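Note that this complex is displayed minus one protein chain, with the remaining chains in position.
This part shows chain A:
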Amino acid sequence: MSALGLPAGRRSPAAVTGLGIVAPTGIGVRRHWESVLAGKSGLGRITRFDPAGYPVEVAGEVPGFTAGEQVPRGLVDRTDRFTHFALAAAEAALADADADPAQLPEYDMAVVTAASSGGTEFGQHEMERLYQRGPAWVGAYQSIAWFYAATTGQVSIRHGMRGPCGVLCAEQAGGLDALGQSRRLLDTGSRLVLSGGTDASLCPYGLTAQLSTGTLSASDDPARAYLPFDEAAAGYAPGEGGAMLLVETERGARERGVRSYGRILGYAAGFDPPSSSGRPPVLASVVRRAVADAGIGADAVDVVFADAAGTPELDRAEAAAINEVFGAGRVPVTAPKTLTGRLYAGGAPLDVATALLALSAGVIPHTPGVERPAPGLGIDLVVGGPRRTGARTAVVLARGHGGFTSALVVEGGDRTDHTA
């Protein structure tokens, strides 16, 4: 018997029955999927504040998001934009899956999100008040809006989900860890988990912090600002938004009589040694373990959704790991995230959503913008346009600042029309 109630043996597959998307490619499954297929970029000059004077002016903003319309009125002022996005996406995922939490056992439903930077913009505003006017001017909601658990807490309250909630932070990799954790919970008594992540750090302080890594693209041309695996790769564009996924036990989904976008089959995580150690990065071993965890062989994987860091060194390392596991050029590799920029906690959940949409529709989306893959990478990068294939199984990769490395294996389901 396990202290956490984990049954012995392999984790059961988890069905993804609902998607909620709030991303630079659009709000909602249909808009996002249309943008992905059309290669319609969500990158542009920052409008959330005046970026003049900052060395980075291009980012992926969520178009047409009005908190007052997307978020319950009482919550708009009490939460940061990253939580606004998640509340909207969670509600959309539940509706998409035709799930009514009020009709399900309260302790069998959980919320597990990834967080990367918390309520950055909210926090900047409150620190401004503190420093300009004094402690008594800091608002009561700073205590619940700024911290990393704000989103999970608010989503749990909003939908009456009283099960084992969680928050995982691993920068861009955290979204896969949250989904991996959701799958564990489905094996320990939960039947339904709202999982995913969002980020919204396109505010002056948030952008300034991101600049310190030196990995953002300085290009002021949205078409050139994020070109992973391209010979012109020179950093990435940051973005905001993300996705929430409704993950259920297969039995629960059957009982509710709903179809699924697909299943989560495998997961693994690891952590890179510092480059000074001389030891290799862990990506290849993480992918191998995720594939083994899925109970399949590497040859059963039809497509890889890459992390696509956008800096030549990290792109080369990722290509090498993919080739090491799957054979040089043997598996199509794609990165539709060039349309959104890197979304931090929101990035991997959106990639998983895109992968499930692609697998269930039988299309591998391309990597828009990349025209000249860097020589010597040796990967089959999908460029130019979507590839119609019978792809059924995908590996989604994510790497987070500092060395966090995660991989998720998913399989397509029977919800095939994403344009309704």
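Keep in mind that, in the parts below, contacts are C-beta pairs under 8 Å (C-beta built on N, C-alpha and C of every residue); 3 or more make two chains touch, one makes a residue touch a chain; residues count from 1.
To be clear about the criterion, contacts and distances are computed from a predicted model.
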Choices "Beta-ACP synthase", "Formate dehydrogenase major subunit", "Response regulator receiver and ANTAR domain protein" or "Membrane protein" - which one is the UniProt name of the chain not shown: "Beta-ACP synthase"
Residue, one of A:16, A:43, A:89 or A:115, that touches the chain absent here: A:115
Residues belonging to chain A that touch the chain removed from view: 1-6, 8, 11, 49-50, 53-55, 78, 106-107, 110-111, 115-118, 120, 123-124, 126-132, 134-136, 138-140, 142-144, 146-150, 152-154, 156-157, 159-171, 174, 177, 184, 189, 201, 204-213, 268-274, 277, 279, 282, 285, 344, 400-404
